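As you look at this complex, bear in mind that one protein chain is not there, while each of the others sits in place.
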Amino acid sequence: MAQQAPGVRIDGLTVVYKTSAGELPAVRNVSLTLEPGSITGIVGESGSGKSTLALSLLNAVQPPGRIAAGSVEIDGLGDVVGLQGEELRKARGRHIGYVFQAAQNSLNPLKTVGKQLLDLGRSHGVDDLRGLVRDAKELLGRMGLDGARVLDSHQHELSGGMRQRVGIVLALVLNAHVVVLDEPTTALDMITQANILKIVREVHAERGLTTLVITHDIGVVAEVADRLAVMYGGRLVEQGPTREVLGAPRHPYTKGLIKAIPRLVGDIDEARALPGRPPTLATVPKEGCVFRERCAARLDVCDTVDPEAVADGPRVVACHAVTVKEHA
Amino acid sequence: MSATLIPETGSAAASMRRNFWRGVWRVMRRKPSRMVGVVIIVGFAFMAVFGPMFYPDHLPGDTNAITKPPSWEHWFGTDPQGRDVLALVVTGSRYVLLSAAVTALITVVLGTGLGLFSGFKRGRWDTVLMRITDMKLTIPGLPLLLVLATVWKFGNPVQMGLVLGLLGWGGVARAVRAQTLSLRERGFIEAARGLGLSTSHIIGKELLPSMAPYIAMNMLIAVTGAVYAQVGLFFLGVLPYESNNWGVMLNLAVFQAGAMITPYALGYLLCPLLAILLLTLGIVLVVDAMDEIFNPRLREE
Partner (left out) sequence: MTIIARRLAGHLARGFVMILVVATISFFIVNNIPGDPMAARYEKLIEQGMSPEAAAQNVKVLYGFQPNGTLWQQYTDYMGGLFHLDLGVSVSRPGTPVLDVLMEATKWTILPVLAGTLLSFLVGVILGVYAAIKRKGKLGDALAISGSLLHGVPQYVLAMLLGVIFATLIPILPADGPVDILFEPGFNAAYIGSLIEHAVLPVATYALSAYGGWILAMKSSVVTVLGDDFILAAELRGMKRSIIFRYIARNAILPLFTILALSLGMLLGGAVFIEKIFNYPGLGLLLINSVNDRDYALMGGAFLLITVAVVVANIVADLFYTVIDPRVRSGEGAS
């Protein structure tokens, strides 16, 4: 069995997509460490590269994309980027669990959940299939579902929240200790969303996991994550302990994001949308800061020099304006 | 005028059209074979319109050259009456393509009209119309035509085209209905209504232009089927032999001149066969191009 709670170190990761305009980076020079046993949240708008980053953890970037540089070191597994063929296949599911977006159909519509569970077991050479089914039932029960019934159901007979829980079970049942959740609560209603997040937190603690949550919803991150990383235009612009980042954001983009959240109490006009639009693959600036077009604190240097990610204690920020202030 | 009132939709439709033609050009350029398809079809159209003008109404038969293999004088040989096979194919193309044109007209008009009506009204009318098209699509076409051949003589290409058109509009109607419903689902029609546009404007200026490609593609498929069906009917010999049609040639070549037993009549058989194959090739290439233009999923950059 894999040891408990492995750490994950992403270093200098760059993922490019082949387009008619050449290879364009969707993730550029991203470094991020997932501490063993922590929950890290990545927030960003759609197109920020966060899903591509999540797929990179399984070395599963889909063509026409490819990992162009960098490494993803996982304790007990090595550099995932270097894995190939059978080795890579066995790592997926066994060591790294991936939970699909709730709105997506991650199950074969023609087979019952139970049969797909058995397929999963056979794929990973599990000898004790009965034990596997027992584990799955237990996990399902743990999440408030009737295990036997769910295993006997087809995808179309399950609600969105149930499917999501099944997805989590399939990611965990082989004892994977690194779990990636891609938009785990999108398309779910508020109550189901709260339930799923509670389950994520509990299971994480019980099983000793290292968890990465990808979302566009800062609320979700605030709820579950120990650490928060903010992505914009393929770059990691700010990261740090969740409370600190949310309480005192440093990067202008993080500030803008937080300001854009309407509060339940207080004036709706206080919520201010960020001006402009997030860049797409084709419109991301080739040089300089990716955020400068929408930035209130823009400097001359932003046009030409890509800001380095600078660490300050547990916090990392990539912004010229912040660095200048600190050095002044 | 409406363009100034609703600059958004107007320009959207215009740019859609512009993008469309640009897409057509790109797809054509990417595979030159598709250009060939267009050339073939245009060539056949010319042949049907102008070809017969070069020959007398009744082709002269040379009794000294009956069922001859290809030679310099007769490129594809002669038929059992000593007529030049190539001349027969050229003069026969008029019947084939004229009736195909009539079929095309009817399938487009009936299919589009009924499809739009069905997709727009929905409800009971829709159900009834779709049941009818279902039924039409289910009744085996060729056997039905054979049975009809006992009543109609199909001496006139227009008559043939009419019958094939009346039997063949189901596919276009289904495609148009599906398109209308899908545009409706996307809020296209409601939005236009909300802007105060009349139904005729919505149909004429918004729906039809965006659907034209589907209509064209389904029409082409219907027409191909119609060409095969009419040539096939004549080939089966259930219709009078006086008509000038490739199918009559095929029938006589196989069952009278014995092209499948003796090599002498091969030219007689092969020339109309090649004409059909070439026409098929042209249509396949054009449909392939259209498929890629309107089916972005197949378009792999």
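Miscellaneous remarks
So that you can tell them apart, the chains are marked A and B in the order they are listed, and the count of residues begins at 1 in each.
Basically, a contact is a pair of C-beta atoms (placed from the backbone, for glycine too) under 8 Å apart; a residue touches a chain by one contact, two chains touch by 3 or more.
Model, not experiment: these values are computed from the prediction.
From the options A:77, A:170 or A:221, the residue with contact to the chain not on display is A:170.
Screening A:46, A:105 or A:280 against the full complex identifies A:105 as the residue touching the chain left out. Hidden from this view is one chain, which touches chain B at 131, 134-135, 138-140, 142-144, 146-151, 224, 228, 231-232, 235-238, 250, 254, 259-263, 266, 269-270, 273, 276-277, 280-281, 283-284, 288, 297-298, 300.
Residues of chain A that touch the chain left out of the display are 55, 58, 60, 62, 89-94, 98, 100, 104-111, 119-120, 122-124, 154, 156-157, 167, 170-171.
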